[in-house]
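And then chain A:
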Amino acid sequence: MSLAELDNPAQWDIYHFDAVIVGAGGAGLRSALQLAQSDQNVAVVSKVFPTRSHTVAAQGGINAALGNLSEDNWHWHMYDTIKGSDYLGDQDAIEFMCREAAEIVRELEHFGVPFSRTDAGTIYQRPFGGQSQRFGKSQATRTCAAADRTGHAILHTLYQQNLKAGTTFFNEAFAVDLVKDAQGEVAGLVILDIARGKVQLLRARSVVLATGGACQLFETNTNAKINTGDGLAMVLRAGLPLQDMEFWQFHPTGVAGKGMLLSEAARGEGGVLRNAEGRAFMVDYAPNVKDLASRDVVARAIAVEVKEGRGCGPNKDHVLLDLTHLDAEVIKQRLPGIRDIALTFLGLDMCDSPVPVYPTAHYMMGGIPTDFHGRVLTQSVQGEATPVAGLYAIGECACVSVHGANRLGGNSLLDIVVFGRAAARHLQAALAGPNTRTQADSPLDLAPIQQRLAHWQQAVSDEARSEDSVAAIRRDLQAAMQQDCGVFRTEETLTQLCASLAALQARLKKVSLQDASAAFNLERLEAMELENLMTLATATAYSALARKESRGAHSRMDYPDRDDQAWLKHSLYFLQDHRLTYKPVNLTPLTVDGFEPKARVY
Partner candidate 1 sequence: MTRLLTGFRAHLWQRVSAVWLLVYVPLAVAYLAFQPVSSHAALMGVLSQPLFWVASVLTIGLLAVHAWVGVRDAILDYAPRPRVGLWLMALATMLAFWVGFALYAAWRILVEANEGGLL
Partner candidate 2 sequence: MQFSIYRYQPESHDEPYMQSFELADDRINDDTMLLGALEMLREQDPTLTFRSSCKEGVCGSDGMNVNGQNVLSCITQVKSLPAPVVIRPMPGLPVIRDLVIDMDLFYRHYESVDPYLQPTQPNQTIDLDHELLQSPQERERLDGSYECILCGCCATSCPSFWWNPDQFHGPAALLAARRFVIDSRDITTRDRLEKLDDVYKTFRCRNIQNCTASCPKGLNPSQAINELKSLMLKKQVD
């Protein structure tokens, strides 16, 4: 697209929808399905073809207290989730999610998800970390699984149901930014058609953000190249806050040094972690449930083992995940996908050989603050949570918050479908009401978006290659985050990180590009993704620096204890002046008694 065309929005392709969903992972597709089935005029915008969204990589399963293999109920699930969240999760939202779980998993089964089966023909379930019966008494078996490809099975099924429902898709389209009207209300979205390099305007009464996580911030991560937190950065640019950005989950068992995920299902099926002495060390950290402790606990345990010199390998920089004592048939039938990963990337067969693992950036608990209807919340001047008209957020990019300071395995697939559907239901009701909001042809404030697009259009330099590049800045950003904001943080590392980020930001402003073409210009796309990542890195650094306690995945070595007096509250980060405010945690569920914060022992 030429600069002249960019200057003149009348020349852009313009579309009108009731609602636009940004992102075609599990959350976006579940939401889209609901809206398409109710005949709303809805479009889904996806950076990649929908089945390539990163939900596809989820392995272990989806939690629901079906009780197919052992006694279970949603109240126990609720307790586990709250305890897992280190009491930072909002208990109304957690109750809502756990109560919906059984029904929504059965709905997925009716949609066609090829769940593994029990001999009775019901959905197969496996034990996962942090699950218990009777409020912590014994291990529960709650994670519904389709072998170790549950995310793939769910994502493809939801896409298939959307094909049936006739949902409109804009595939390989990059969401540039939210559009506001003259009143400052959300009125749509500007997207870039990647294949043709064309800017398009989607006008809509509502926008649902479902853009997933942003673990591309870290050097080793389990995330896909596309997980750059585009929706989160849009929200910050729109002057709205992000919540709890200091909480990033490091999955205990990523392939050491590479980052591919080896599902918690490996431990759920009986795998154990061993250090260089061959000792199954988790007993020292979680005497009751050992390898099935919550992820933050296991990740920290591995990091401590390595730090204290009990790591394996020539560099003593990892531990081993050992499945060799399990029946090879069980591995082949229940864990075929991760066995493949180990074979492909390590040349090791998990049936005969333990594999090297190390904690790897995996999931962001924080994100766009919402209520349990998916409505995006901001904070009024008086400090009250107020919904933003016409804007919803669901899935990993949202912070409802059901995961608090640490997410339990198997709860993310549940989160995306529960809140995907809940947001769509709320939106359905809102759309059915009178349109009190923007007119379809009201003037829009497009200037900031045009400036940003024009900047990258003009950043192309014909001169000999400049020293700096988008790839180099991204590499340095990932290294800085990994080093200063990893499993353990301190005042010192975080202060240093804030300084590094300012320097990187300055480099990004000046960097030039080499690719001038319109069609499939990946370099320009990566530059805009890097802008998004940079914004989120800053949000993380400032939020983490401010939180002077250790809670869940946020481990401050200088403040090793949880401090409920001062810090049982959510952080809210605003882009302008890196302002931080706080809001209380919801401790009053919808129908049952709240769970008071207690010491967390596994």
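FYI, a residue touches a chain if its C-beta (ideal position, glycine included) is under 8 Å from a C-beta of that chain, and two chains touch if they have at least 3 such contacts; residues count from 1.
Selection rule: all candidates are chains of the complex that A comes from, given by their letters.
What you are looking at is a predicted structure, and each value in this text was computed from that prediction instead of being measured.
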### Query
Which numbered candidate, 1 or 2, lies in contact with chain A within the complex?
2
### Summary
Within their complex, chain A touches candidate 2 through residues 48-49, 51-54, 56-57, 103, 106-107, 109-112, 114-123, 146, 149, 152-153, 156-157, 160-161, 163-164, 195, 224-226, 258, 260-261, 337, 340-341, 344-347, 469-471, 513-515, 517-520, 522-523
